[in-house]
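Read the structure below first, then the notes.
A protein chain is absent from this complex, but the other protein chains hold their places.
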Amino acid sequence: MKLGVCYYPEQWPSSRWATDAKLMVDAGITLVRIGEFAWSKMEPDMGNYQWDWLDEAIETLSNHQLSIILCTPTAAPPAWLIQQYSDILPVDQYGSRRRFGTRRHYCPNNPHFRLHTEKIAAEMAGRYGNDDRIVAWQIDNEFACYLPRCYCPLCVDTFQSWLEKKYQNLTNLNESWGTNFWSQTYTNWTQIEPPNLTVAEPNPSHKLDYYRFFSDTWVSYQQLQIDVLRQHITSKQKITHNIIASLTDIDYYQLAKSLDFISWDSYPTGYQENLAHLLEDTQTDTLMLASDLGHPDLTEFFHSLTRGFHKSPFWIMEQQTGQINWSSYNTGVNQGAIRLWTWQAFLSGAEAVVFFRWRASRSGLEQYHAGLRKHDGEADIGYNDLVNIKSDLELMDRISQDKSSRQVAILFDYNHLWALDLQPHRKGFSYLKLAFSYYYALRRLGYEVDIVAADSKLDVYKLVVAPTLVLGEKSLANRLSGYVKQGGTLLVGIRSGFKTETNLATDLPLPGVYSTLLGTKILAWQSLLPGLSYGLKTSLSINPLQASIWVECLKPLLNVESIIEYTSGSYSGYSALTRNKIGKGAAYHLGWYPSTAQLDGIIKMISEDSLLPSPESPPPGTSLFLRGNNHIYLNFTNQSIEIRKEDSIFTIAPRDVLVK
Amino acid sequence: MKLGVCYYPEQWPSSRWATDAKLMVDAGITLVRIGEFAWSKMEPDMGNYQWDWLDEAIETLSNHQLSIILCTPTAAPPAWLIQQYSDILPVDQYGSRRRFGTRRHYCPNNPHFRLHTEKIAAEMAGRYGNDDRIVAWQIDNEFACYLPRCYCPLCVDTFQSWLEKKYQNLTNLNESWGTNFWSQTYTNWTQIEPPNLTVAEPNPSHKLDYYRFFSDTWVSYQQLQIDVLRQHITSKQKITHNIIASLTDIDYYQLAKSLDFISWDSYPTGYQENLAHLLEDTQTDTLMLASDLGHPDLTEFFHSLTRGFHKSPFWIMEQQTGQINWSSYNTGVNQGAIRLWTWQAFLSGAEAVVFFRWRASRSGLEQYHAGLRKHDGEADIGYNDLVNIKSDLELMDRISQDKSSRQVAILFDYNHLWALDLQPHRKGFSYLKLAFSYYYALRRLGYEVDIVAADSKLDVYKLVVAPTLVLGEKSLANRLSGYVKQGGTLLVGIRSGFKTETNLATDLPLPGVYSTLLGTKILAWQSLLPGLSYGLKTSLSINPLQASIWVECLKPLLNVESIIEYTSGSYSGYSALTRNKIGKGAAYHLGWYPSTAQLDGIIKMISEDSLLPSPESPPPGTSLFLRGNNHIYLNFTNQSIEIRKEDSIFTIAPRDVLVK
Partner (left out) sequence: MKLGVCYYPEQWPSSRWATDAKLMVDAGITLVRIGEFAWSKMEPDMGNYQWDWLDEAIETLSNHQLSIILCTPTAAPPAWLIQQYSDILPVDQYGSRRRFGTRRHYCPNNPHFRLHTEKIAAEMAGRYGNDDRIVAWQIDNEFACYLPRCYCPLCVDTFQSWLEKKYQNLTNLNESWGTNFWSQTYTNWTQIEPPNLTVAEPNPSHKLDYYRFFSDTWVSYQQLQIDVLRQHITSKQKITHNIIASLTDIDYYQLAKSLDFISWDSYPTGYQENLAHLLEDTQTDTLMLASDLGHPDLTEFFHSLTRGFHKSPFWIMEQQTGQINWSSYNTGVNQGAIRLWTWQAFLSGAEAVVFFRWRASRSGLEQYHAGLRKHDGEADIGYNDLVNIKSDLELMDRISQDKSSRQVAILFDYNHLWALDLQPHRKGFSYLKLAFSYYYALRRLGYEVDIVAADSKLDVYKLVVAPTLVLGEKSLANRLSGYVKQGGTLLVGIRSGFKTETNLATDLPLPGVYSTLLGTKILAWQSLLPGLSYGLKTSLSINPLQASIWVECLKPLLNVESIIEYTSGSYSGYSALTRNKIGKGAAYHLGWYPSTAQLDGIIKMISEDSLLPSPESPPPGTSLFLRGNNHIYLNFTNQSIEIRKEDSIFTIAPRDVLVK
């Protein structure tokens, strides 16, 4: 476990650098990320490269045994470049060309921008690619933030080429998009526009492809930089990118592929405030949590999600260290938070935690965003927490000898996510929310959970949960079938198999290609108005015995068991949960949108059935991790929490970590 | 009573057509609407017309004795046409040119589009205009949906010409618009821009004329097609257009004039969800209604509204058959709904009910929109309902021998509506809502109600209600006067006579030109803040005795009776409801915004006064129609409802129809 910090030497007098370096080392920091957003300092005018200041900064930091993470500065192209090529500026979905003055003001398909990206990356890599003091490269910063997709004329052209490559001919595209609906048939590739500013909501197949195209665009823009870097750097230097895991505009599985490892930027209070809709089902539990720590299960959900993107351990490239400035209330943060978050990241598999940022910025948008040091250079609460973290490092090292063996996985797929979110059909329906509700229920029961790609290796898991498989993919059905036959347990949720891979509605009886796997036919489905629910009947302990939000009327096929039935409404007598035993395993099909309380009962039943060991449930307000014989409890409340275990009683102090 | 279905043969393999046709016939369907949105199939490239597929589709359907409603496909111009003439694309009120990719992406004033409209219409009419298998033509689809008005440069020119024709000279326009306010005087027609993107809210006279201009534009664009069709078709073929009755951007009285009959697209759950603000005053009653049937009075309100647009019986050209995809929650729909809606349409005067759509679409925006058949071709709940409807048809035929004699009418006028809605003055004030509250109160009392144009024949009614007559029109005042003198009863609501026909404030004492008719002077008026009300005093049974929302201080003129007075607030002692007996009839002037509960008492009083027979009130949750001696009850709840009548008791089953 390594500690790092994000540092912007260009914002402070060079005379301060050594002092800062010493204070970093004092706090246990060994890594420093620099260079991000410093393009105009590196290249003040076109072709006029200035490296002296960076040389000096690296020298000063290295003299204190700090290792460097160097960033390509492309997230903030300088004013002179924008003035020269104003078509670098992106066009938003309303058709407005945006302006210079903040960051991320570029279209990643713009050839001028791509050329100058290559140039600056080549210059940097040429200079520092063989320098052992640099241990890693970060490419750009938080792709797809603010404007996930550009709609400029160059993007239109590129989209058309992308489509031509994908579909080869227009007949294929027209069929794949179902353009016989509303006369949308294309007779020339150049007729195809991006799906913005349409009169009504666009064709979901068209829009899904624009999402895919732009996800590919970010991957390709990143690859451009990777290719340049690889030409110059040694194999000791690793390449990464720092994602915002809560954004869902890029298929991060794809983005992570050519990287050496993936990183993400973790801001627990920000996600808690801005993603409050994901937490609606956790209200009761949430009440007792300390309000300034974020929601631990939500933070951890994103840790687990990121962990699944790449086989190497992930990094936290930006770890919140105090109040942020981009949520509604920007809650203050108190002592202990940063230590808890660091422990949580570590236990979730992070190999390094890089704190954002060293010192609060005096200028620009992030002035009210805390750093480890205040504007005046004095220690802020984050720095004070570091003292305690430093003394934890040895314990962490010991714990990290024991690997977690996670036996449960959630399938998470961006194509399915986009397809669902493009047509939620019911206000509030969101793939992320549905996936989180499963994660939350599993974690409250004590399971440690992986989140994995649809094409990942599943046989290491006893239980795999697919909250939904909205796109019908034959190969996926086959893979899941194989997994179950060999003894795996699979739980599949609502809306599965409704669509084809190009986002048409399937013409197979539902659940389409998953019908054999699940052993069901969905006779009908409904969105229920708020307040409306259908009764349920079962011998399981499910509470409440009512299905709301979304219901599917399941008919078990031959030899398939019905475990829960509807007792009221149109589907009365039909099944709401089924079990299909195939081979050595079983596939469960869940027919309604479960509350996390209902999932509790369902998962317990499934784990009994499948002989999945039941872990210890953490007390409300805590998170629990098992490493070897160590139970590690994190207390996310401001109260002491008592644990009674067999004959012993012990207490976790407020906001503290306890290893037992 | 005929049953039909909307069919899109171009979306399915021709090999399936015969199967579909047979299934239609089995369910009692005799009409099939086709051709809508199929332009790119009919004319894949400019001038390259392809009719074979349509010939075959018509042939197949006709072979099963199905009659055809053929649609001009102009609501969805093909990509090649847009690529050729990109100025066909409409410009929205924010000044953005919209893009190809859905439907209704055209400016109806564009000359290229009008030319190609004529061409395709002429081609179709030339080919099928003499074909007895075609019984009707539908022009385009749902004019004014999404973008009711275009603001492109061509529309600016056309607007200026329209104004020049209307006002002849600028002096007249300047006076009619009151341009001496804020220096808005025009000295050249070309100075007049559309009323969008103004710095403040535009001049109401200016804006009202743009509304009128664009309503005329749609009428004119429709006429272009009618003229082409009439040149080719036989008189057996009827021409219609399918409106969205809940949209108020077109004067449908004008639009209906040159048609042979009018049709509308009825989606009860959609209107219930999206027009919830119209139902605020019906909350208590609404609670017992089945949530998936829509609000029966609201659905019927639009039936009655549409019935008033044309003297021929109207059609339902699209009847909801299951869940829709364009409201917030898109509630599921259960068995029995489609039958109830068909009965309700029939009893409201529909001559045909055409179900939307045959089979759920696999592609495009409406994938989650149900059809009679599911995506996989199997029966959905709508198809199953058809079995029951089919067996009702004979009974309907018998009932339809007896005509309804509606003795009550509501005056509904688009110019008044626009004038009011352009200046609601108080948040939530809406013409449609006000009109619906009267309709609702009358229907709950058991009256069957016509909704009629201001220039329609009134003497067939015992009672005419004008919820408001905001525009002062002398000729209307005279006609209403004549109606009352000859024995009619008139009830006129708030804000009447406030404006001139060009939407200036009148300089006459209020209610302006209606003062003699109503026998009142409005001394003052007020919008009341939420929660505020003035007391009322009357011998009538009015509950609650409080006026809220909007109050007018009425002073009865000589010989005019005051029936209700204010007892608190500024208007204490002045009148809130008056009766002016003139000739053989009486004109009532109501001075506040009545709740539906208050209207109950007022209408009862008026019907006693005017010897209007009191009908039987339907039990809450039901609708009641009288045809000859038949009382037809529709039960819109999920409970059985008991009716006690004289000595007999009978029961209407949930979601059922009962004829007694």
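A few notes on this one:
Lettered A and B in written order, each chain numbered from 1.
Note that a contact is a pair of C-beta atoms (placed from the backbone, for glycine too) under 8 Å apart; a residue touches a chain by one contact, two chains touch by 3 or more.
Please read these numbers as outputs of a predicted model, since none were measured by experiment.
When you scan B:Thr19, B:Gln50 or B:Thr190 for touch with the missing chain, the hit is B:Thr190.
If you put the hidden chain back, the residue from B:Thr217, B:Gln526 or B:Ser562 that touches it is B:Gln526.
Check B:Asp45, B:Asp132 or B:Glu201 against the missing chain and you find that the one touching it is B:Glu201.
Within the set B:Lys2, B:Lys257, B:Lys390 or B:Arg426, the residue that contacts the chain not displayed is B:Arg426.
The missing chain lies against chain B, touching residues 94-95, 177-188, 190-206, 423, 425-427, 504-510, 524-530, 532, 551, 569-570.
Panel shows chain A; residues 8, 10-11, 37-41, 44-45, 73, 76-80, 82-83, 90, 94, 96-105, 146-147, 291, 323, 325, 328-335, 360-368, 375-378, 380-381 of it touch the chain omitted from the view.
Here is the rule we use: only the chains that are shown with their structure count from here on.
The distance from the centre of chain A to the centre of chain B, each centre being the mean of the chain's C-alpha atoms, comes to 48 Å.
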